[in-house]
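With one protein chain removed, the remaining protein chains of the complex are shown where they sit.
Per-chain residue numbering starts at 1, and chain names A and B are given in the order in which the chains are listed.
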Amino acid sequence: MNMGKDAFEIIVNGLKLVIIFLMIVQLVPILVWVERRGSAFIQNRLGPNRVGPLGLMQLLADAVKFLTKESFVPDTAKPVLYYAAPIFALIPGAVAFAAIPLSTAFTVGTFELFGSSWGPYTFLVQGYDIGIGIVFILGVSSLAAYTLLMAGWGSGNKYSLMGALRASAQTISYELALGLSIVGVIIMYNTFNLTDMTMAQQGPLHFSFMGYTVAASWLPNWGIFYQPLGALLFFTATFAESNRLPFDLAEGEAELVAGFHTEYGGFKFNMFFIGEYGHMMVAASLMSIFFFGGFGIPFVTVDQVHQWAVTVTSTPNWASALVALIHFLVFNVKFFAFLWIFIWVRWTLPRFRYDQLMDLGWKTMLPWALVNTILTATVVYIASL
Amino acid sequence: MTADSFLFWFLAIVTVTSGLSVILMNNPIYSALSLAMTMVGISALFITLNAFFIAGVQLIVYAGAVMVLFTMVLMLFDLKHEMQAFVKGKFTGFIKVASVGLLAGLLVGAILMSVGLFTEKTTDNPVTFGTGMEATKALGRILYTKYLLGFEALGVLLLVIAIGAVALSRSKGGTHEH
Partner (left out) sequence: MNISIITDITLAHYLILAAVLFVIGMAGVLLRRNVIVLLMSIELMLNSVNLTFIAFSKYLGLLDGHIMVFFVMTIAAAEAAVGLALAVSIFKRFKEVNIRFFEHLKG
């Protein structure tokens, strides 16, 4: 949480926060386009293809439409909550995403500027580094339930309220399975810190078991090979956490009109949308960090990349920048792969019934997550003998 | 004014203001939302005290689960006729406010008088510094050794509470059959 020791470092760290927030906001229109074209592709339709090449300008047209709509407050609404809810919808996703390491740190050596010498600095490609990474992210994203409740109750509409109650009950139920499914990962890597977790997943598969070293050079050293059950439970729970199909009972168009955002239109609705996509992005990046090596390249360690980068660049600063750029791109490949899976699942699976949803959360996923935790703890203990 | 003291005063103002609105708001739903705000503020205060893990748990357990339950129950109740449930009667109210003020004065006076007695040793223990990983590891270690019995007892308590809450919410209420 240290912002820096002098003006330059503080300014760069502040800019980083702004850039990461803008990244979230700017990714949303692209994801919406991918979602609409992708759903059309899955359902054998064309999707938006009239405005601009491949329908890419559709986003701009939508944005203009959202901004020029009439601002409308229902008579029975509580105006304070009604206006506050969309703003709060942005916060959990943005704050949680800023704590995710997107790449390796890059260094800036000493240099002369404005008549004084600055540096050296080390900048993390991450909004802020919190030692307890994952606990912080879970804590912040658990605050999303308030947004739903504020929107649902503040709208003064019974469908909104029903949708909000459903959504928040679902969120806090699946938080248990979500939290327990990553306890196995935490035990295995022995840390809460997301960068340390990524660093533990470099190179080909290898681990020590009761003093022997086991290695499989044809597999990357990814968490999913150690925690397949944990990965499955975590991925399922994140769908429920971000209120997307097949768990979007909160919206349930056939029963509840549109759930908690029934009374919202225009830009206020758009902010809920950005919030939902923010959750999706946090889930996709956590999935890639826990189980798919984060920003690491499969089979290749960060040190190897750094050695290569030193040979092709002139100064150590450029080498570290090149390493950071490569890992950032690798992270983005994994990140977008998971975002696409989110979209793919949404347009493939039908919606659950509400009792099925609760049964799945409490009676299936929670026991299996407990089994996974106990099993991991036992195996890790035996392996350390 | 350093960043640390600014953060403390800011969080102090946030927590006290939202704490006051918990008891002064007419509508219990606003009370619950302000209490959630207080919890988030206290969690941030924990971070200023280097208790990172406890701050995260505070966010998950209090702000993310307990207060959401309160808010949900209040929204289900829909208390239209029962907004202002303050105490009735000026005299009893005055006595209560006076006794609360007396308690506040006593507490603050006691703290101010006794705080000189503590010798603050803030550099002694490396565990309470750093990014939080060392402190969390040490916390786990003493939780499962020194405080193991209390931990097990809490597990039993939670089981009893879970069964009790389910039984209560399934019962029709009251002590006699109707």
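Operating definition for what follows: a residue touches a chain if its C-beta (ideal position, glycine included) is under 8 Å from a C-beta of that chain, and two chains touch if they have at least 3 such contacts.
Since the structure is predicted, the reported quantities are computational estimates derived from the model, not experimental observations.
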item: Chains shown that the absent chain touches, full complex; value: B
item: Touching residues on chain B - with respect to the absent chain; value: 1-2, 4-5, 8-9, 12, 15-16, 19-20, 22-23, 28, 31-32, 35, 38-39, 42, 45-46, 49-51, 53-54, 57-58, 61-62, 65-67, 69-70, 73-74, 76-77, 79, 82, 85-88, 93, 96-97, 99-100, 103-104, 107-108, 111-112, 115, 118, 120-122, 124-125, 127-128, 135, 138-139, 142-143, 146-147, 150, 154, 157-158, 161-162, 164-165, 168-169, 171-176
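Following the convention adopted for this analysis, only the chains that are shown with their structure count from here on.
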item: Whole-Å gap separating chain A and chain B, where each centre is the average of the chain's CA atoms; value: 29
item: Interface residues, chain A side, partner chain B - complex; value: 1, 3, 81, 129-132, 135-136, 138-140, 142-143, 145-146, 149-150, 152-153, 161, 164-165, 168-169, 171-172, 175, 179, 191-193
item: List of chain B residues in touch with chain A within their complex; value: 3, 29, 33, 36, 40, 43, 47, 52-53, 55-60, 63-65, 68-69, 71-72, 75-76, 130-133, 136
